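Here the complex is missing a single protein chain, while all its other protein chains stay put.
We just call them A, B and C in the order they show up, numbering each chain from 1.
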């Protein structure tokens, strides 16, 4: 449903890269949840990424709660979060108004909005819009943690470098949430950073894979049709700009497995049902089974590269060349990690509230 | 939203493996669409799969239109399609009532439904439920084709054997839709069938990858947030039992690409805007760009295998062993192909009606 | 949203007057609710109305649970209820295919469905479709009663005759649910029946007002925007054919009141907060306040009357005359009472599940 996600906990998003502000309205959150402004700020900072491997656009990202928070807690009514745009340089984009930047949304947006779209800096298609989503997610993550639900995302692969897999999921989540650059193996992280710097120097960009763990989800959440946990998470993740693949557990690896080695045997551990392996990624039949939900997102390389590229002028319907203007993110994988954490948290809130009702998260 | 999918064209699903019937209710379809009962029958037959590589359960799959079709055409009001279950052997399952079949939904369903679920043959989690979805999709596929929108899915990989990639998408779609076993390279298909037969002989099962092309979609469809075309398709596909990954265009392959080689340059061909490559899978910024939409689904091996497996009795909360009873599909990849075609068609109808309104498909 | 109502407990409706069957699919109901087939039968019989004041169409109304009920209880997965149409006389309608029966939906349906609609007996616009809704409501009413939530509707006014107002709401609800003809004052009821019989004799029809009480709802249900309890109930009621007005508490009577006499003072009774009067109809700011929810529905006279009426042939776009053919309900107010009970029950289930979660009703 257009710019609103969720049925029980709803997130509505708005904003353009060079408009007044970006933001969200959230509804359905339990009343009484403490809102930790410092944590929100921290997550927005983490989303921004280190200066040497991210866009030079430097937004202050100060968060204004327009509604829904009273005396430091959620009031239960809609929370509007607004983040002003301050560091915008719209003139950068005017010259190439009708040239489709390859693999950006310029042309497809034009087909949809007939030229009325705010094209400056990608408008509503810009990664800038994710700031609102991160702020919203940062409101609920501490509440989920109080309920024993913990989320973290690491960069599984970037620039040809692989991080190690999740091992002790709880410990790994804790470690990741202390790190500015989201890797489990910090030496792999250093290599990735070096690759990103090289890409920046060349005017090129890198893609990657993110892997997320959600631990502590109760078993029995989700729907068989059509709101499987996979469907809900994937729906959200495929809204995050640049995500082009989502897989759960063994995911595409299942193609070369057999039932015999793919199945996750059940056993009892510490008095509760667990599985020995987790190829299912914590989900059977669309429903959580109590094991950590594990999923991966493929992140395409940012389409802005500083090379001359073949394209078209879509107003004149003729071929042209374009050389990127505007600011340049050599990689967004490390930044998208925070967006994925927050997007996952919001999805989980919706799934939980659908099952346990509105108040559960605040209790 | 629970058992209903869509906002403009809605599909509501019901049924259990061993209940009276399975079926769907569709609403929002344009009035006046001719309903081709023979085509529906053909697709249900194709979904069933050849006897030697599929479950021995043999349903007649006769389709009853309870409502919404008048004088051979859609009336515009809800279409209820019902398919009776006839070949059910429920006693097969009684003995193992409280044993969780590994990687099946028995345990997660128990956590959700507290033991009230109809567990026979997987109940509402059974692949049997997809029969209704296939019938619904088979109602709309011919209407989409009249509008120049053509869909086909092939088995990209199964049992360690790969089919060739899409080349001439239009020709490939036509060819696939004539074939019972969905491959582009028929010699690869023969190898796959051999692998499936071996798996059956061993009591084992195989996973695979399906690749789907949707050609002829107008540019400009979909939403930036949250109903991107990727989100909508993925939401639907992750409802299809056994699908554990969905990727678009280069998908997870983007992880090792750079912006320079990942971007799809635009050019003019035959007077219209196209891209030279299609790594984006026909979608930029969540919106169709007029190129074929290409996506792949990872299909896990069917969890029913004829080996003894470790598990738990979840009522007694203790460990146990289970050896499969019931009928056995050594592979469902070749069957899921038809489900994916139909599920994609329904999703496309919803996306189109949201943009162009209710009547477009019937005009 | 088209043919589905609800966000947490969903009801999807299908069927035409002269099609195969009418029915519903319900989802989101708690697992484990006992399904009382006798009660469902009783409510369908009550909906049919006594033979001498209702349509001569006599359906057996046997209910088939296609799915979602296992071992006599809700399984938690979608419940499909199907009721076959048997006593259909379609030839009655052929001659007047393109004549708009005044105040029926023939012409507006033609404008929407362009002539593809199933017009026989009103098709999908027929009151026949409410049979499915009644069956669905009859599944949940006993579950609500176990939770202390009781619903009843009486005919407040019909044929110029008024029933008395609710006095002791709990006792009145109990009394009403034992009566075939829904009045509190049985002598008023006799007068109404006499008026309906006169109308039948004249070939005329009568309208009326229904008043419903929902007792035992917890305080704190509903949303301030946009899903107020009034919005939810009204949305549902205005789907019931012939309902043209809905008001809560003092309703339109507020127009001539002042704040001083309209306000409901709070007081403590039996240790809990109550109001001395209930002009608000149990709802303040869209949220239940713990008092009985009281609402009234205006029911228009059935448009089928046995007089010659001016109309148009909408295919030929020219004026014409029509004299009713087909069977004739001289009044549906007494029948609509059961539909309103059931529709209210389904709405209440949705509102409750949105707040307390899926399982509450089954606990």
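Throughout what follows, a residue touches a chain if its C-beta (ideal position, glycine included) is under 8 Å from a C-beta of that chain, and two chains touch if they have at least 3 such contacts.
All figures in this text were calculated on a predicted structure; none of them were measured in a lab.
For the chain left out of this panel, the touching residue among C:33, C:305 or C:361 is C:305.
Across C:83, C:129, C:152 or C:340, the single residue that touches the chain missing here is C:129. Annotation: of C:69, C:100 or C:188, C:100 touches the absent chain (contact as defined above). One chain is missing from the display, and on chain A it is touched by residues 1-4, 7, 10, 12-16, 19-23, 25, 27-28, 31-32, 64-68, 70-71, 73-80, 82, 112-114, 116-118, 123-124, 359, 362.
Not every partner is drawn; the one left out touches chain C at residues 1-5, 7, 13, 100, 102-113, 122, 124-125, 129, 157-158, 160, 199, 204-209, 218-228, 230-232, 234-236, 238-239, 241, 243-260, 262-268, 271-273, 275-276, 279-281, 283-290, 296, 298-305, 307, 309-312, 314, 317-319, 355.
Mapped onto chain B, the interface with the missing chain covers residues 7-8, 77, 224, 353-360.
Simple rule for what comes next: only the chains that are shown with their structure count from here on.
Looking at chain A and chain B, the chains that touch each of them are C.
Here the CA centre of chain A is 26 Å from the CA centre of chain B. Chain B and chain C have Cα centroids lying 38 Å from one another. Shown for chain A are the residues in touch with two or more other chains, namely 7, 224, 355.
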